[in-house]
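Notes follow once the structure below has been shown.
One chain of protein is taken out of this complex; the other chains stay put.
We just call them A, B, C and D in the order they show up, numbering each chain from 1.
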Amino acid sequence: MTDFLLIMVTGLGLGALYFLAASGLSIIYGLMGVLNFAHGAFMMAGSYAGWLTMSNLPSGLSVATRLLVAVVVAIAVGAVIGLLVEVVLIRPLYRHHIQQVLVTVGLSLASVAAAQGIWGADPRTVEKPEWMGGTTVVLGARLPNDRFVFILVALAVFLGLLALLHYTRLGLIIRAGVENRTMVEALGINVHSTFTIVFALGGAAAALAGLLYSQYAGTVSPAQGGSLLIYAFIVVVIGGMGSLVGTAVAAVAVGLVQQLANFYAASGVGDLSVVLLLALVLLLRPTSLKGAHA
Amino acid sequence: GTPGEPGAPADQGTAGAGGGTSAAPVKVGLVYSKSGPLATYGEQYRQGFTAGLDYATKGTGAAAGHQIEITEQDDAGDPAKAVAAATDLIGQGHSIIAGSTSSGVALQVAPLANDNKVLFISGPAAVDAVSGANKYTFRSGRQTYQDVATAGSMLGDVSGKKVTVLAQDSAFGKANIAAVTAILGAKGATVDAVEVPAAATDVTPFATKIKGASPDLLFVAWAGTNAAAMWTTLEQQGVFETTKVVTGLDIKPTHAIFGKASTQINFLSHFFDGAADNAAYQALQAGLEKQGATVDLFTNDGFVAAQMIVHAIEASDSDVDAMVSALEGWSFEGPKGQLQIRAEDHALLQPMFTATLKGDGGNVVPVLGDTLDPAAVAPPVTPFK
Amino acid sequence: MTTATGQGSAPPPGDGPVLAVEDLHVRYGGSHVLQGVSFEVPATGVTALLGRNGVGKTTTLKAIIGLAPRTGRISLRGKDIQGDATPRIIRAGIGYVPEDREVFGGLTVDENLRLVDPDQGVNAPIVGRLFPDLVSRGKQRAGTLSGGQQQMVSLARVLLRETSVLLIDEPTKGLAPKLVTEVADVLAEIAQRTPILLVEQNLPLVRRIADTVVVLDAGQVVHRGGAAELVADQELTRELLGVSMRRDGAA
Amino acid sequence: MRSAAVLKALPGVVILAVLAYLPYVPAQLPGILPGRVNGPGSLQLLATCLVIAGIALSYDVLFGRTGLLSFGHALFVAAGSYLLTISLADWSLPLPAAVTVAVVGTTLLALVVGGIALRVGGIAFAMVTLAFAQAASIIVLRNPSGVTGGEEGKSLNRSAVPGLLVGVANAPYRYWLALAFVVLCLLVVTLLVRSRAGHAMAAIRENEGRAAVLGFDTYRVKLLAIVVGAFLGGVGGIVHAVVLGGSNPHVTTTEFTLALLIMVVLGGAGSTWGALLGGFLYTYADARLVELSGAGFADALPEVAQQVLAEPLFVLGLFFIVIVYFAPAGLTGLGGRLIRRGRAT
Partner (left out) sequence: MTAPVISGHAIGWRVGGAQILDDVTLDVGAGELLGIIGPNGAGKSSLVNILSGVTRPTTGAVHLGGADVTRRSATRRARLGLSRSFQTSALFDGLTAGENVHLAVQASGPAPFSPFRPARPRRDPAAGEGVAALLHRVRMGGRGATLARDLSHGDRRKLELAMALASNPKVLLLDEPMAGVSAEDVDGLSEIIGEVRDSGVAVAMVEHHMHVVLGLADRVAVLHHGQLLATGPPGDVTRDERVQQAYLGEAL
């Protein structure tokens, strides 16, 4: 029971991280039809921005304070990067979805290589507030405190994005613009800025995910974003390509399945559990994956 | 004409003719990671090599009257690039190749040495299979077996003790598990393994399993980027409270990733700042200082490689078989102490160390524990195939 | 403000045209589709833009609102709009109903309408009056509507906002005969308040609601005049449009 | 008509003939090739470039010809490579049998993986193939029962291959093997493109729904594209293993598939010579940029810029973006455009 509780809570924590990583990817794909391969690089940018902020702030400040500032900085950096990428790289290739994917592939290669050139390939340690590194004992299980933070942040991001999409005019314009940008303009609405906002949002979400993941991992490294990106992809596919609710459900499912399989199943099954889950979903419900929007 | 040949005789003819009076230079190729994920290891290797060459040639850069010409090539950690680079160097008449930061590179370049009858001195690559790979392949660093044997020594008498290996489910991890089982199992310990899939993001399930089994010794073989998270989880789940934990000490920049756990871990080490003290060590330290560097894990491997190369050239400037005979069984003093190249499989018998980390201001620094005799950690002989 | 009453918008200066196009050229890659088109849309009534398939009627409308690469002079109520971006031109007072409906298939009918007028959507009075069929379909995804229903959404969309001129491209394409009549009536009604530039293949409909006609051929205006005169002149219609009216009337 | 066809094929034949003659050219091309052209180093580099060029062409069957964005092509290359080295070393098969196992195994794998992944389309297909390739990569790294060698790779059992393909001095023969592979790819792809299958693939690329209603079984056509691509990719894997003297896990990674994608786009998707050119240049640049970065050409720049420029992937990534942007039809498309412009003026 104790073990089960621990596995469930850490599984949820993992799911929360996956959701955070996938959410930016999911909204950008769901709303704009752009598969943002540079999402991993966005996450990396967030984690490095956080790390640089924390190590450059006066060490007199408490770690928690510095972390909070770092979160703000990372989100801002992510948003700005997202904005620039959309304006400079994505916008001129509107309608050319494959080309957009290609540009982001190039961007992700180049930026990871650049980070490697500047900060080196080795992981750098990041500071973690005392409390987040500790545990809370519940029913004998030592639950790591940081997982609660991840879960809460993920929940907040989820609800925030959901509200934005379904209850705001911005969401409506975005959904219309995805289908037929020209016609939205022909109705007198400026879609450019709307799309830029989406990318900035995606970038901010990615950066937040990157920063939290570096808190989880205890280090930052250029390859980190990429390794998380694979899970983000799988989560987005299982969740039904761009559905935010689907993404959330899939993230939790993947996190739990992975932890449970790693604990209870033979070694080897745990390893491939996620891909098996994907294949299963694919065989059983291929239609749910055909690419519904928002 | 013959493909690949036509221009060759003329080419080499001029080069050969030029070296009529003074002794011709000997060309040595270094194929190692200047870029890529193991660039830091590669850099240390190269720094050590420079210092070692200086030391072994007494500052002349020549051995037995032959100038030693070094050509460096980057393999970026990619065996394909390494094979291309080695082929290129061999084609240009390099009879000695050294380097191989990663095990993958070492294993792919070793057969080339055999195919083409050139001397290959593998670098930081730890994979056991380099020893005994073939007649032309040597190594200048330690191998996994020696790491594990060192870990085993920390438990004293292991007979009847329970030993668990926490390793990634990869070739590196499997090699460690196999080594622990072979060495400590033979001494009467019951060994089991917790293998962590490469795809696992979170190690809590594995930490829980270990906690539940509470072994006497936990040997951690971990080479991934999420090492910090792994240590934090072991610490959070209280593994250190019941179990003695041993792992290898990596390069300096990683000493901080053990976090809170750092002072509770017992480290085995191949080499670190302050592990030994002798003439070679001082030469290494001085040589590194000149380059603005400090002693670290793989500077030893570069230094020793240079020593071996100079020794080989002193035996012959072109007859590779003579070089091989000169190196086989050679015993000499390297920065970490007395080393011997075992003739049967070219394993490098060497002392090993244990260490702990202690806080030093905001930093942690290693403190020497025991120095193990080369014989105590010598791997079994794997004769050439 | 939400019905197309035209009150509040500045009245056109004098009796001048609401929209004037002068020497309009459009080139697509190598083909020179419009080669100096000039015409005016009077401040009242329906102006029909006619011509065979592919002469550039749609292109003319698109060029006016900046969806086709163009050179020339285009002015709306005396104000030059030639260099402006599409959303700006639209907000300056033009409503555009595209040829192929172009409703947002993934959005509901209501959302399609709310895009233009966030406050009213499918419950706007004008929708209830002109397109009662849509009111009950507010929650249906527009992509699953029948062709005719989509045309209604497309029309309703521009009527929610106040405009000084409407550009309507083949509104009766694919509509059932009865609906064609109804749409004609709607257009006639709208035209009493807002001038319309109408592209249409259906000559009887043109005869019924249009006041003036502009005929394009080979990228140029080949005829301007009253609608009734043109349609009545069988020789001329055959020459300009390649058809005679006789048989059409028989249905 | 006939002579026109001959004329059209002429440049290709000339290029291949020149390439085939290179091992007899002793000239030095400093900066461009390491050592003389027919030196082992140069030929090894050129052989690698050629193999990868052929593999890029195999990927173009999916991406450029059929419009399938797959992120899992590496899987098939890896299958060919590993099946060969494993059959030679662990199952002690003779070379012809090992090659057969590798080719047949890869093709069957393509049928299964393609069969499942094609249940979805578009971007989802890309992501699903990515997941499969990732799974394969993990399996290779796990080194099940020691057969794959994990991250250390698996070297070729040299006693099982003809002596002509082993050893530095025999670099010309490995080079010719790679060239032969390129010729095979060229022939297969050229015939495929002209065949009914090729036209059906083009139809699917243009408008899949329409192709289906015309009566094309689009699922099978796409599967065929995957299988043909995998077949060539698998053969490429085999040649790759022989040229490099072993399999290494790099060919299982997503980065490798992405690199293939980049090559194809770089050269020109859907163009036979484009894919070959892209593959060749990318591999060449990847290998030589490492060299050049140490050459000190950027000494004037601040250190950070130097460090960044020293990363080949940074330079290649940026260059790739520029190509996508300014020459969406790739280098061959760009070349064609320049030639036409030259003729026009």
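In this text, a contact is a pair of C-beta atoms (placed from the backbone, for glycine too) under 8 Å apart; a residue touches a chain by one contact, two chains touch by 3 or more.
The structure displayed is predicted, hence computed values, not measured ones.
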Touch partners, limited to displayed chains, of the chain removed from view: C, D
Residue touching the undisplayed chain, where the options are C:Q35, C:S75, C:Q120 or C:N202: C:N202
Of C:V46, C:I81, C:I94 or C:A184, the residue in touch with the unshown chain: C:A184
From C:H25, C:R88 or C:K173, residue that would touch the chain that is not displayed: C:K173
Residues from chain C at the interface with the omitted partner, ascending: 31, 51-54, 99-100, 133, 140, 144-149, 151, 170, 173-182, 184, 201-205, 208, 241-243, 247-248, 250-251
Where the missing chain touches chain D, by residue: 191-192, 194-203, 206-207, 209-218, 220-221, 224, 228
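The rule is short, and it goes like this: only the chains that are shown with their structure count from here on.
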Reference chain B; chain at largest CA-centroid distance: C
Centroid distance [mean C-alpha coordinates] between chain D and chain A, Å: 32
Inter-chain centre distance, chain A versus chain C - centres from mean C-alpha coordinates, in Å: 45
Two or more partner chains touched - positions in chain C: none
Residues of chain D whose C-beta touches two or more other chains: 138, 142, 310-312
Interchain contacts, given as pairs of chains that touch: A-B, A-C, A-D, B-D
Residue ranges of chain D in contact with chain A within the complex: 69, 116-117, 119-124, 126-128, 130-132, 134-135, 138-139, 142, 254, 258, 261-262, 265, 304, 307-314, 316-318, 320-321, 324-325, 328
Interfacial residue positions of chain B with respect to chain D in the complex: 1, 3-8, 10-11, 34-35, 72-74, 76, 78-81, 83-85, 87-92, 102-104, 106-108, 110-112, 115-116, 127, 129, 169-172, 174, 197-199
Touching residues (chain side chain A, partner chain D) in the complex: 29, 33, 35, 89, 92-93, 96-99, 101-103, 105-114, 116-118, 230, 233-234, 236-237, 241, 268, 271-272, 274-275, 278-279, 282-283, 286, 289-291
